[in-house]
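Shown here: the complex without one of its protein chains, the others still in place.
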Amino acid sequence: MTDQAEELMKSGGMEIDVIPVSGELNVGPQHPGSGHLRIYVRLNGDIIEEAQVEPGYVHRAVEKLGENRNYIHLIPLVERPAILDSIHMNLGYIMAVEKILGVDVPDRAQYLRSFAAEISRIASHLYGMGILAIFIGHSTGFMWGFGDREVWVQILEALTGARITNSYVIPGGVRRDLTPTIVEMTRKAVTYMRRKIKDWENIFLNNPNVKARLQDVGIMTREQAIEWGAVGPNLRGSGVYYDVRKVEPYAAYSRLDFEIPVYKEGDGYARTLVRFEEIQQSLNILEQIIRDIPEGQILSDRFFKQIPPTRLKKWWEGQRRVVMPGYYASFRPPKGEAVTRVEAGRGELLYYVVSDGSAKPYRLRMITPSYRSIYVMQNLLKGVRYADLVSIYGSLDYFPPEADR
Amino acid sequence: MMNLLFDLRYYVLYPSFFNSVIYPGLIFTAILLLTTIWFERKAAARVQMRVGPYYASKRLGGFMQLIADAVKFVFSEVIIPEGVNPTLFALAPVLAVAMSFIPLSIIPVSVIPPSGSVFSIYFRDFYDPNIGMGVLTGLFVQYNMLLILAIESMYPVFVIFVAWVTNNRFAIVGAVRESYLSVSYDVLLIMATLSMSLEYHTLDLAKIAQSGIPGILANPVAAIVFFIAMLMGSARFPFEIAEAETELVLGAYTEYSGFLFVLTMAGSYVGNLVYALVFTDMFLWGWYPLSGFPGALLTGLKASIVVFFSVFLRAVYGRYRIDQALRGGWKYLLPLTFVSLFIGLVVGYIWIP
Amino acid sequence: MQKPIDVLSQALQSKKIPVKVESEGRASIEVEKKDLVQVAKVLKDLGFDHVKAVTGIDYPDQGRIQVVYHVSSYSDVNLAKVIVALKTWTNYKELEVPSLMEVWKSAWTGERETYEMLGVKFSGNPDMKRLFLPEDFEGVYPLRKSYKIKTEGLFVDRPS
């Protein structure tokens, strides 16, 4: 019996001797509460003595494929690990490529990137909350999460032409422009979401049952969060003020006004609250964007000039879409390397691209937020109750395909 | 011919047969069970921005979906895992369901007036001296409260048995949880029932219902405790702890498939109905002021509403952790039952003759 | 107010650690393998408290593998703007790098992945075993350049 377990027993108000009964459980990969992940759990009574997180069941070798494909080919590839958050996955990669290429992005495109990214963040958080809800048995939270996400997915579909695999961001800008219809849709969706959030509070966040399952569960102190390298809402739920949007503003975030919710407790409930408030902040950001977005081009001049004039007339003046010049098919950026980070829905996303001057990256390193949650989860799972495995898993918003890449 | 019909009617309506087979026994329970599951899915769907069962019968709002599901389950293969005793594996869920059905033939669902009702011919056979009327029940016992609780508390034993024969770790964990829970909710049920029996000076459910004083007004604390214990006892949300899909796959029933799985699922719903009937008799006036067959229908209606409400909670709650449920039971609800005992004593002394 | 990157480079230069400032938020330090832990400790004392990524880059023509630790800070809001790349090299002959787990626990995932994908052993990491690959994976280390994957040509008629 571990000390931690003993302490837990006492804090739970059960000061009894527990006769050690050990056993092993294989949670996953074929288990309703594991996702594409195997967690090897050694139980002592109801307490998890040891948990080993074993990812890799959905590994798709993005990094290896990245070394064998042209830069442009990687756009749909890097968004595959987390198609629910594909805008961010894409954005980080494109920023790295732009850095190597030395391209400036026009203002309007920057705003549009933020616009798509925030919608993606809301959708990702709703998805995460839905998964957390069903993990603790709350089926309404699950369905609402997915149902409300649909609203945002519709906007992304109208904007980018695809529901989830958007491939929206390209080097030098974005592919499509905002139309009045999308602005109207966004305005309505923001109103709707604000209204719905009140019901979310009633049935999910303030539900005593949900509180009981999340409060004081999986506590990660500030020191631990820093030491283990937690990211995103998990980090901010532990009282660390760190958000790439503030630390190193990209896209249009330096010109947008928003707050970073930070909670001190570090338990599952704090993490959920952070996600919840981030949705509200994202709604504010969206409103600011549709109000303040400047007019102008959505593709860098360097590439815009290369578009044949007849096509420019048809697509840009007709449908407010830019098309790609032939340059994109196989461009060769100069030698160099770039490290970029963006704040994806689940946390910080880091790309390290090394170019050797050929049409393919020499090395593409993709560090996704869930990848960095593996170690956090492994540590958090020690000494908790078996039933808390799922609430910790859910509250970390761990997404196996994203971790495996 | 007429004689034959009369004989047939005599045997069919004989409460020992009628109550245990037709109403509220096997047939009614089977129908109500399907309706409950249908309602559960439909109600959860309404709350959750969905439609729920629909295409199996559009006019009936997808009611036939349940029949289709049942047919599918009956014809799907029953997989018997390696290393289990096949006989016991097949027998365990059957025993569990059988056990959960037995109380239905003891619960009084109505009274038989001396004349004027189809059941009046059995007035003498089922005469209850406590209320001076016949009681419509399969097996008339003056101490039916005790008997129902005793039989119902056997049910978890069979759930544990089910888990034990499957030789699956998740099932064992589920069984352990069930055994912890059953101990704590049984105490609550017994204490709540006891406070009612003190209040009404009887161990006969029929007398409580027939007294015309609704228990929910006379002793609301006992009603709350009984209702929560009922949710625990029949594994309804937020106490669906022993099955806990995302934690334990399906708890004790993990290894079951096909028709045996239907049986395991039926067990908890029948248990819910039994508790709901007791709840109706004890707290919601039962059949009062009706009697005979209409009274029985009224009891069934009230019990159905109780069942429907308890399955509706699926759309509102997640599940508690086992230690939270136990702490809630022992630390908060058990003291409440003492309060209800006290209320029972005082109110019973002042108000109820 | 001084920029955090300048503060950093001054502090490192005073300790005779060569630092290359690349931009306002990026710097890189290239060290010998034997100095790695020591430099890491200096960085940790300066306030760099977590590892963002551990990357192995294979250079078969030079016969060596580069290991890059990207470190930054959570606790110091100013230092958080800087990502320092701590680079070291290891030869094919002795593919072993001292682990930085004792300095930064967050190197755990990256070191394990670099081990299984490139075959660089990190001495001192308690979990030097596979993470993503199946236990029975055979063949060379997949992220080495010698591990070729099949590519296709652009023409149906003339496959390259």
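Order as written gives the chain letters A, B and C; numbering starts at 1 within each chain.
As a working rule, a contact is a pair of C-beta atoms (placed from the backbone, for glycine too) under 8 Å apart; a residue touches a chain by one contact, two chains touch by 3 or more.
Here, contacts and distances are computed from a predicted model.
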| item | value |
| --- | --- |
| The complex's invisible chain, by UniProt name, from "NADH-quinone oxidoreductase, chain I", "Sugar transport protein", "Nickel import system ATP-binding protein NikD" or "Branched-chain amino acid ABC transporter permease" | "NADH-quinone oxidoreductase, chain I" |
| Which of A:K196, A:R255 or A:K382 contacts the chain that the document leaves out | A:K196 |
| Candidate in contact with the missing chain, chosen from A:P261, A:P333, A:P361 or A:G383 | A:P261 |
| Which of A:E24, A:D104, A:E150 or A:D292 contacts the chain that the document leaves out | A:E150 |
| Positions on chain C contacted by the hidden chain, ascending | 77, 152-157 |
| Contact footprint on chain A, counting only the chain that is left out | 69-70, 72-77, 140, 147-148, 150-151, 154-155, 157-158, 161-162, 165, 167, 175-176, 181, 185, 188-189, 191-192, 195-196, 199, 202-203, 206-209, 211, 215-216, 239, 241, 246, 259-265, 269-270, 273, 308, 311, 314, 319, 321-326, 328-330 |
| Where the missing chain touches chain B, by residue | 43, 46-51, 54, 312-313, 315-317 |
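The rule we apply is simple: only the chains that are shown with their structure count from here on.
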| item | value |
| --- | --- |
| Chain A and chain B: spacing of chain centres that average the CA atoms, whole Å | 46 |
| Averaged-CA centre spacing for the pair chain C and chain B, given as whole angstrom | 63 |
| Shared interface positions of chain A, touching two or more other chains | none |
| Chain A partner contacts - residues on chain B that touch it in the complex | 44, 47-50, 169-170, 173, 237-238, 240-241, 244-247, 249, 314-324, 327, 331 |
| List of chain C residues in touch with chain A within their complex | 25-26, 49-53, 55, 57, 68, 70, 74-75, 77, 80-81, 83, 85, 104-106, 108-110, 117, 130-134, 142-143, 145, 147, 149, 151 |
| Contacting residues of chain A [partner chain B, same complex] | 12-14, 23-25, 31-33, 43, 46, 133-144, 147, 203, 207, 209-210, 212-213, 385-390 |
